[in-house]
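Scroll down for the structure; my scribbles are underneath it.
Taken from a larger complex, these chains appear in their original positions, while the remainder are omitted.
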Amino acid sequence: MGGVVVQNIERADKSVIEALGKCGVATVHEAQGRKGLLASYMRPIYRGTRLAASAVTISSPPGDNWMVHVCIEQCQSGDIMVLAPTSPCEDGYFGDLLATSAQARGVKGLIIDAGVRDVMDLEEMAFPVWSKAIFAAGTVKETVGSVNIPLVCAGELVNPGDVIVADDDGVCVVRREEAEDVLVKAQKREAAEVAKRERLAKGELGLDIYDMRARLAEKGLKYI
Amino acid sequence: MGGVVVQNIERADKSVIEALGKCGVATVHEAQGRKGLLASYMRPIYRGTRLAASAVTISSPPGDNWMVHVCIEQCQSGDIMVLAPTSPCEDGYFGDLLATSAQARGVKGLIIDAGVRDVMDLEEMAFPVWSKAIFAAGTVKETVGSVNIPLVCAGELVNPGDVIVADDDGVCVVRREEAEDVLVKAQKREAAEVAKRERLAKGELGLDIYDMRARLAEKGLKYI
Amino acid sequence: MGGVVVQNIERADKSVIEALGKCGVATVHEAQGRKGLLASYMRPIYRGTRLAASAVTISSPPGDNWMVHVCIEQCQSGDIMVLAPTSPCEDGYFGDLLATSAQARGVKGLIIDAGVRDVMDLEEMAFPVWSKAIFAAGTVKETVGSVNIPLVCAGELVNPGDVIVADDDGVCVVRREEAEDVLVKAQKREAAEVAKRERLAKGELGLDIYDMRARLAEKGLKYI
Amino acid sequence: MGGVVVQNIERADKSVIEALGKCGVATVHEAQGRKGLLASYMRPIYRGTRLAASAVTISSPPGDNWMVHVCIEQCQSGDIMVLAPTSPCEDGYFGDLLATSAQARGVKGLIIDAGVRDVMDLEEMAFPVWSKAIFAAGTVKETVGSVNIPLVCAGELVNPGDVIVADDDGVCVVRREEAEDVLVKAQKREAAEVAKRERLAKGELGLDIYDMRARLAEKGLKYI
């Protein structure tokens, strides 16, 4: 059951990725029709990062981080690694040495449906990770997995080259082919929100701005 | 199955609420006979806030945040919204736009047994939320619920107008009718703790201060 | 069913303990053959502490913190308390008064497979706690337990006098008798990592540094 | 903090209770407007029981089953005990001896947001229990709680005298004052379902029976 490493993957346009990163997870999720969110248990190891990057994917057996080494060679500047174990695991696949290696190649972070360790060092290095657990449990290097195959990470399908958007709200994946279209919608959404935010800040009610009163009455809402 | 909005609710005295907020969750919980705590999974989205406020309650279907808009109109300065979905849900019912609207009306925060999003913005706005999850999943506006009815939030009964005390230890509810009495007991408790803290800080033991040795021996504790 | 308090326990050498603390959880865990980690749900109540200390153990019934008072008398400067309830519980066994008392005797912190409260105070006091929950629920003082007996805390056996290492990665226990040997291995590991980190930082790959390519091919990994 | 035992509680009419029991949990839950369900983790210790009974409530500290003894004296034939610990606990508060005592007084079962033990005996005795856990952990008799006060059990408010309906789908509570009205609605619902079931069994579609096609199209559903 040997694995595969797909060496040439397509990536979205760098400027599109960067712009998606500025929109953030909630906006991008809405803009693409409320899809693409990884499970809410995927939390950042430290707060305050907002980024977007190209997914390079890793499928690894539980408790075996060999494929992370294989993956780093496939990474380009501006990539983010996305690791899903083949069965549930919270071991610490990744720590400061791997982060040093990844950062040296321009990797912007890690999304891992498992554990991570050395989080004090990672924060100091400014290497962000969104993970299921913080756990120091060591891993072996005995069984091969695969790099750059489509996989399900934290309940969501991720293809190599898809765009990952991540911030303190969690992680969202955007299909590579849809990235440009999603960006347009996300930016339109942001622009529309500016005016609404101003009206709301002045005390106008959503009930009025969105014209909800008639429909609420029709649905049977009673004021008493 | 139309819902109801109760428009006039009684609230506790503002000065009592404010004073309860200074006591904090653990003290208030003890002062009222060890009751009133919401489940421990209700965590602040950012640390360092301690407050008390009048509960305005929202019962919403899973994945439907329509009633939040309805609720905001019912809020007064000094209120806090308390949302419980009618079945378990971790969707992001609330984000920066709703917070802007709520804050414009003087709402002090949100207690939600579900998800919240835009947490970077909420922290910047200093709008505190205690929630079950941070999750960007969008919601619909299709089914009515109710505002200002008694409900169970995170395992605890909350009536509209009850006092919510919240800090980094979690969330505690105080019955409106008992608020003044609880405050008296909480302040008594705090005063009593000052002297004890001093004695403990000097190295005196709780075993002696609370005179526990005889009773421990009687219960069979052996020193070996 | 009276409990026992073991009054004289052996501790590891202070300089060994201190040096282990500097190595941190992940390194110590690896150095002793990948063992000793407490469950990943044991999280620090605030980030940024790294320490090592001698375990003084507390076995307590659920919702009863009487034995914490008994334990504090048994503590010496440089100890850390390790509390395991006799059945699963997340009540707040420990708060600022007990921390004041413990700190007065030189106790460095608390590891508790249950809840803790007054976390804002504890952070201000710089009294670190690794716990299963932050929860204000009060406890009683009715049933005796034991102090300084071997117990299982968060899935790991801890003997009184074992060395606890804790940081943002979690908590690791080192057998007292093995502490010196583990330290030697941990420091060797750290030294070895310095050179590796430098090579990785320059862009060399783990695949080459650890000479993995042949073995990966042998295991059937295919590049496509 | 002594507890209270409320000795005289009102109960719903026996024939109403019995008839609600025949309707079952799902029907009763729908009939009363989709409310009243206890959390889904409340599972029967053995399958195949459907019943309704009058709630007699027990509020107990974690790991302390003293109040169960107190409660049994308050029970009448046709009652069911509903126990909620004052903080989360899965200890085995109840086993075959208490079941023998309860059964001798005509108690029909137990709803417990904690653990139960001796489940092989309980099944043999035909004493049904819906619980959060099956766990043999023993409890103490040291701290008083209360009997027949309103409490929250598994996320739902239960008043003494409310009607509990339970089957393999879980547990539902019906307010005593609403029991008769809910029964009427539940039976109407059951009657209506007979005809629908027949049409569905013959292959007619819900889409047609409930006339859904136009509304689906209006909401934007596309067939491709």
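We call the chains A, B, C and D, going by the order they appear; numbering starts again at 1 in every chain.
Please note the rule applied: contacts are C-beta pairs under 8 Å (C-beta built on N, C-alpha and C of every residue); 3 or more make two chains touch, one makes a residue touch a chain.
Keep in mind the model is a prediction, meaning the values are calculated, not measured.
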- We see 4 chains here; how many are in the full complex? 6
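Assume only the chains that are shown with their structure count from here on.
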- Any chain in contact with chain A as well as chain C: B
- Message: Just to confirm, which listed pair, C-D, B-D or A-B, duplicates the contacts seen in A-C for more than half of them?
- Response: A-B
- Query: Can you give the rotation angle that fits chain C onto its twin chain D by Cα atoms, in degrees and rounded to the nearest 5?
  - Reply: 180
- Task: Please work out the Cα centroid separation of chain A and chain D, and write it as a whole number of Å.
- Result: 42
- Task: Using mean C-alpha positions as chain centres, tell me how far chain B is from chain D in Å, no decimals.
- Result: 28
- For chain B, residues contacting two or more additional chains: 1, 34, 37, 40
- Taking touching chains as linked, do they make an open path (line), a single closed cycle (ring), a hub with spokes (star), an all-linked set (complete), or other? other
- Note on the structure: A full list of chain pairs that touch reads A-B, A-C, B-C, B-D, C-D
- Task: Within their complex, state which residues of chain B touch chain C.
- Result: 24-26, 29-30, 34, 37, 40, 43, 47-48, 50, 167-170, 172, 193, 196-197, 200-207, 210, 212, 216, 219-224
- Task: Would you tell me which residues of chain A are touching chain C in their complex?
- Result: 1-7, 46, 66, 69-70, 72-73, 90, 92, 95-98, 100-101, 103-105, 115, 117-120, 133-138, 141, 143-144
- Query: Along chain D, where are the residues that touch chain B in the complex?
  - Reply: 1, 33-35, 37, 39-40, 86-88, 150, 152, 155-157
